[in-house]
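Step one of this worksheet: look at the structure below.
With one protein chain withheld, the remaining protein chains of the complex are depicted in position.
All chains are identified by letter, namely A and B, in their written order; residue positions are counted from 1 within each chain.
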Amino acid sequence: MLRIKMLRSSLKSKQLELLLMTLIALCIAPLMSKSTYFLHVMIMIFFFAFANNAWNILSGYVGLVSFGHGAFLGLGAYTSTLLLLNFGVSPWIGMIAGVILTSIVAAALFLPLLKLSGHFFALSTIAVREIIRLVFEYTPYVGGAMGLTIPIIASSSLYYFQFSSKIPYYYIALTLLLVQILILYKMERSKVGYYFIAIRENEETAKALGVDVKRYKIIALVLSASFSAVIGTFYAQYFLYIHPNSTMGVLISVEMLLSAVIGGSGTLLGPVIGAFVLIPVETVCRVYLGGMWEGFHLVIYGILLISVSIFAPGGIYGKASGLLETLRSKWRKGK
Amino acid sequence: MKLLDVDNVTKNFKGLVAVKNFSFELEKGKLLGIIGPNGAGKTTLFNLITGFYPVDSGTITFKGEDITNLKPHEICRKGIARTFQIPKPLGAISVLDNIMIGAFNRVTSTSKARKIAEESISLVALSQYGSVKANKLPVAFQKTLAIASSLATQPKLLLLDEPFAGLSPTDTERTLITVDNIRKTGVTIILIEHLMRIIMKVADRIVVMHHGEKISEGKPEEVAGDPKVIKAYLGEKYALRK
Partner (left out) sequence: MSWGMLFLQTITNGLLIGAVYALIALGLNVIYGVMDFINFAHGEFIMLSMYATYFMFVLLGWDPLLSLPISMLMLFGLGAISEIFLVKPILGERMVIQVFTTYGLLLFLRNIATFFWSSTWRTLPTSYSDVVLSLGEIRISLGYALSSLVALIFTIGLYMFFKKTDTGIAIRATSQDRETAKLMGVDVNKIYMLTFGLGSACAGVAGVLLTLVYPIQPEVGEIFCVLSFVICVVGGMGNFMGAILGGFLIGLTESLAGFLVAPAYKHIIVFIVFIITLLIRPKGLMGK
């Protein structure tokens, strides 16, 4: 018994050690490699990990599958960009404004849909996202289908969230991701997190146990939309160019869920693991297959998605932790 | 002291009367049994009390407070918990986590919720399964889990919907002990049951339901001797046996 306990605590400290080492590696990585391409790939990993974490709150924990998260990301991107272009407002303030605006729009448009279950919610999110996207496409004031370009205001300015080097973006993205993971870690272990999962597992039971299902769905929706808006501002400032298709379209909405589903939806680390797997796959496809094979990574994503659904419904994280558990119990029996 | 007062409650489903002018009272600390043939409206009555269905007319009073047509979670907060006839556990999470969801009804802190859950789980003697995933439990234990979860909401009144249905003799015995332990903590219980034999053992009073109406009420031995009950309920059983 004691031995098992010691084993367990040593395993725990091993995990902690691993975590710390990963963190340190991530922090010093930009100092080791001068390749901007490497930095770009890392930034994209952080970006998609963050975006998929955002999706994961509503769809992974609460179980309301959304194909419409691009709308939230886009709203965040557009809010900060329009404030910057028209009033010279710092994108950091724009980010907060984006969170507020996106929360309001999400509540107004998605709230009525929350009572729908299963497939119907998923389908209606496609429609709502498309309505928002089309409105932006046909409104000249926000740039229409051509979108908005953010001019270079300063070569490197924290206030204007613009840098000529990729290194500041790297650290900003990493910080955003770490803060988000910390918040989600707290959430997962709090009443809110427990209630989210209860709603996903069985709404009737949740209600009977005192869960105000509607209220917690709204909380999840607003949290999920807010995080999406935050990363939307990052998107705008990193690429300095946004248009309705790239920020609100099908592709971005799907990319906001692929890492989570393949990594393991409804878990803290699933989306992060997913992003660390998928983004390099995409990169390899782009580098080695070239322009002619544009979009080929999506073919692989499709195959991965099918395989995960059929063979590892818990995603990579679920499969890995399951395997680890059996190994551990086998080893314990062996002792 | 009167804990629950159901007064003249009626519920229709598309013209079909499920519960009709139904009234009963419940004293604190008692165990009330509700029996009746299939489709008598027993589960519907539970759904009305716990706010899962709105009532068409009538009032439900709990601790002197009108709770008619409140939302299920509001009623749970007031102190009425329930189980379902077919257990619907939160399958992907552990048994203890299931019970913690109930415990969060009263507390916000996770450690306090875990403490309450641990008390509930030991009260129903399920501690050894605490870390098992709920959907891996056998159905008999899922029923026990449902009782533990609703108990963790710290109710004054507990509504158990056929906790003994489909159980083996061993599990029935185990559940009887559980129900008895819960009573000892001072929780008032309403229990729907199909089998006369069990309800006679545990109930202080019995209400007999038939076609949505109350046809008899009283102490177990009084009800058992009521010719109306024998005709409506036992009569059917005897007829089936022949």
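Basically, contacts are C-beta pairs under 8 Å (C-beta built on N, C-alpha and C of every residue); 3 or more make two chains touch, one makes a residue touch a chain.
Just so you know, these numbers come straight off a predicted model, no measurement behind them.
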For the chain that is not shown, enumerate the shown chains it touches in the whole assembly. A
Who touches the missing chain here, A:I104, A:A127, A:V179 or A:V284? A:A127
Of the candidates A:V41, A:L116, A:I181 or A:V281, the residue in contact with the absent chain is A:L116
Chain not shown, touching residues in chain A: 59, 63, 65, 112-113, 116, 118-120, 122-124, 126-128, 130-131, 134-135, 138, 250, 254, 261, 265, 293-296, 298-299, 301-310, 313
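In this section, only the chains that are shown with their structure count from here on.
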With centres defined as the mean C-alpha position, give me the chain A-chain B separation in Å. 43
Can you name the residues of chain B that touch chain A in the complex? 50, 52, 71-73, 76-77, 81-84, 88-93, 97, 100-102, 104-105, 108, 110, 113, 146, 149-150, 152-153
State the interface residues of chain A toward chain B in the complex, per the touch definition above. 189-191, 194-195, 197-198, 200-202, 204-213, 266
